[in-house]
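Of the protein chains in this complex, all but one are displayed in their positions.
== chain A ==
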Amino acid sequence: MATSSPTTDLPIGMLDTVTAAADWVIVLPVALALMGSAGLLMFRRSNGTPLIGALIVVCGIIACEVALLLQVLANGPVSMTMGKWLPPFGISLTADAFGATFALAAAIVTLIVLLYAELDRAEADGRDAFHSMVLLLLAGVTGAFLTGDLFNLYVWFEVMLIASFGLIVQGNRPMQLDGAIKYGFLNFLATTFFLLALGLLYGLLGTLNMSDIMRVAPAANPAAMAGVAALLMLAFGMKAAAFPVNAWLPASYHTPTAAVSALFAGLLTKVGAYAMLRALVAVLPASRELLEPALGLLAIATLVIAPLGAIAETNLRRAIGFVVIGGIGAVMAGLAIPSLNGIAGSGLYIFHAILTMTALYMVAGLVEKRTGAADTRQMGGLYAASAPISILFLVLVLAAAGVPPFLGFWPKLLLLEAGLAEGVTGAAPTWLGTAMVFALMINAVLTLIAGSRLWAHVFWRSGPEGEGAEHASTSLVALDGRGRLAFGATAVLVVGIVTIGLWPGPLMDGIRAGAADIADPARYVAATGLAGDAQ
């Protein structure tokens, strides 16, 4: 490795003390998920066991992540080195407040989706290893949130990808195969671009450990580094479904069962957005500055164009897919104006999107179950039949658009503050900050229009399109026992979203601490043990 000198003494390169027991919480979530996934494969023939096993494993993961989050909030970032080789030689898992919070949110969402998934599962479905693949997906997502090494991040991306391949084709309907082809090719291409960037980065710097890159990157050729950063932006932009590389998301997210859609919407694109935040703002800040106009324009385009797609779309889940894409624009807005407020806004938006987008798809699944249709033109009259579902949907629409006092309001507030400070009230106002403020406002209004139109068509209109409806619609199906379980799971998630929205204080404190660590990574680097090491 380029950073090692020929006189390196073995004890310096090796870790000779045992990792403190408390630090093990950083690797346990990933290990539990992987082992649980493998273990459940053995029980997939028995009825009910996989679900119970998966619930137990996810509860264990949540417990570890709560412990990890408390430790991070109390003492700053936590790092654990694998295989006794000290970084930059060994691979380190490093968690700061952002990573730990998102990992916890992902695990909670997975727990709820596991219960919700019973909605579409029949008794005979026990052998498809659904729960194994959900745990594998969670392992990939958690690993991506907690890793401190870029190549390791690539491996977690691929773990996530292969698990999502398995999930998206489950059910084997022709439409799913169609969606899976588009999803599969474009996402595989995105991770290949990521690998391409990693190869170049390794050639330039001789290291792939994030903390080590932060130390050696300023000395490298800025033009070459900007090229690598642009490739990373393209790769993560594709994973996050940012404009203009978002085509795979509306083509595929509505094809699998509602539970799988919900899981994907909550987890996959957010990992891409988080990776972009981590790589561009924390690891390669100098290159991000060069790319700032591009990042800003893409953020504005994503913010404005995506909700227009949601307005034009008649398929319910495809329309929500466009709302998901619009949210990625908000995350990118924070990357283009990375003041403390901007970074905190991005982070908080990722957290909000993990919960809210999952819940939106879950409600959409309930709606599809009750109406028996996927297209809003064939829906209607649901308000009279089921007011609770309509309330859940409306709350989530308001949360996604960022209407106070719901959860989506707080990240938008932080982002607007950052945009105003950059574009209007700051010492040297820039066009980017002003444009970002406008784009965020337009996005909120358009998302609200799209969401309320969906609500009006699905719930408020008394029957399917063209039906002269003076009487209640008769084509609605009542929810059975599994449906009521799914409804309960959705309601729990929505109540959680509302509660956090009404009482965001602790969350804001945690996210601000995380943003401070992203903006000034000294504590993050120190946690991996690289800070005092003069090269």
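Rule of thumb we're sticking to: contacts are C-beta pairs under 8 Å (C-beta built on N, C-alpha and C of every residue); 3 or more make two chains touch, one makes a residue touch a chain; residues count from 1.
Operating definition for what follows: contacts and distances are computed from a predicted model.
Matching "GSCFA family protein", "Ribose transport system permease protein", "Pyruvate dehydrogenase E1 component alpha subunit" or "Na+/H+ antiporter subunit C" against the UniProt entry of the left-out chain gives the name "Na+/H+ antiporter subunit C". Touch with the chain omitted from the figure is made, among A:L161, A:I213, A:L476 or A:I518, by A:L161.
Considering the whole complex, the residue from A:R44, A:R121 or A:K182 that touches the absent chain is A:K182.
The residue touching the chain not shown here, chosen from A:A312, A:A478 or A:V495, is A:A312. Although one chain is hidden here, its contacts on chain A can still be listed: residues 1, 6-10, 151, 155, 158, 161-162, 165, 169, 172, 174-175, 177-182, 184-185, 188-189, 192, 195-196, 198-200, 202-204, 250-252, 254-255, 311-314, 375-377, 452-453, 456-457, 460-461, 465.
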